[in-house]
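Coming up: chain A.
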Amino acid sequence: MTLLTANGLHVSLGGRPVLNDPSFHVGEGEFVGLIGPNGAGKSTLLRAVLGLIEACGDIAISGQDATSMSARERARRIAYLPQEREIGWPVSVEMVVSLGRAPHRPAFAGLDAADRVRIEEAMRRMELQEFRHRVSTELSGGEKARVLIARALAQDAPLLLADEPTAGLDPSHQISLMRLFAELAGEGRGVVASLHDLSLAARWCTRLILLDKGAIVADGPPADVLTRERMRSVYGVEAYLGEAEGGLLVVPLDTAAATAVSEGE
Partner candidate 1 sequence: MSEIARYRLLLALLAAATLALFVLSLTVGPAAIAFADSMAALFGGEDAGPLALIMQEIRLPRAILGLMVGATLGLSGAVLQGYLRNPLAEPALLGVSATASLGAVIAIYTGFAAVFPLGLPLAALAGGAIAVVVVQAMAGARGGALTIILAGVAVSSFAAAMTSLALNLSPNPFAALEIMFWMLGSLADRSMTHVWLAAPFMVVGWAMLASIGRSLDTLTLGRDAAASMGVDLRRVQSLAVFGTAASVGAATAVAGAIGFVGLVVPHLLRPLVGARPSRLLPASALGGACVLLAADILVRLIAPGRDLKLGVLTAIVGAPFFLWLVYRTRRNLL
Partner candidate 2 sequence: MKRVRPPFPMPNVCAVVTMAMLCAGLVGIAVPSQAGSPPRRVVSMNVCTDQLAMLLAGGGQLYSVSALAGDTESSVLADEAGRYVINHGLAEEVFLMSPDLVIAGTYTTRTTVDLLRRLGFRVEEFAPANSFADIGEHITRMGELLGRQEKAAALIAQMEARLAALRAQPASGKTVALYYANSYTSGAGTLVDETVKAAGLVNIADTLGMQGTSQLPLEMLVLENPDLVVTSHGEYARPALAEEGYVHPAFKALIAGRKVVDVPARYTICGAPFTLEAARIMHDAAASAGENR
């Protein structure tokens, strides 16, 4: 089943078009890596899908028109991990994770047994059981990121949108996180994550969407999307593309402009 379909999205911020007609869909079991240079519109695309900014175009969530959905209904279908790792108050780790259950609880009801199971499961997956009573604002950046990911997991939505979830994580936690997302996809959920580490994206994602200047340049399996030609035209870098340990390896070497200049001399 299609979890998300977006058709002809248009977004302008301050009179400047940021999204130019991208159309795509995300199905169950897919782990989509959203890649592209800075300012390509990755975050805007995710936020537009969630209805956080005004956008023209059609968005369907689990086959249902998004405009006819309440914020709570949407929250039960899509979990979102914003780029800013904001925790406004020195609350406990457990409290932050339990916030993920908010869309599932009636107005004034407390957490029920099912909620607790989800919260425990999310904390276990992010290896946070030890941190349960720690004050979340006193954690390191990477630990904080794991807490917020656990919160999104606790939301238990079929689709997860994550904006640069690996930023600031050490290699081990980056890989754990990618493995987790892949596992989620394996369970039949959908994951869309915007990423800057192309090797990581190539190795773990089932599909990549390459965004440039608000438009989709390529959409398909990692090996099809990541070519030296696109690295040059979209990212403006000369890159080494190779194969290692059964996965694609992308190593940017130099800026394309610098190479062009040195070649021209």
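Following the convention adopted for this analysis, a contact is a pair of C-beta atoms (placed from the backbone, for glycine too) under 8 Å apart; a residue touches a chain by one contact, two chains touch by 3 or more; residues count from 1.
The candidate set was assembled so that all candidates are chains of the complex that A comes from, given by their letters.
Here the structure is a predicted model, which is why all the values come from computation and not from measurement.
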item: In-complex contact partner of chain A, selected from candidates 1 or 2; value: 1
item: Candidate 1 partner contacts - residues on chain A that touch it in the complex; value: 47, 50-52, 70-76, 78-82, 84, 86-92, 95-96, 99-100, 102-103, 107-108, 135, 148, 151, 155
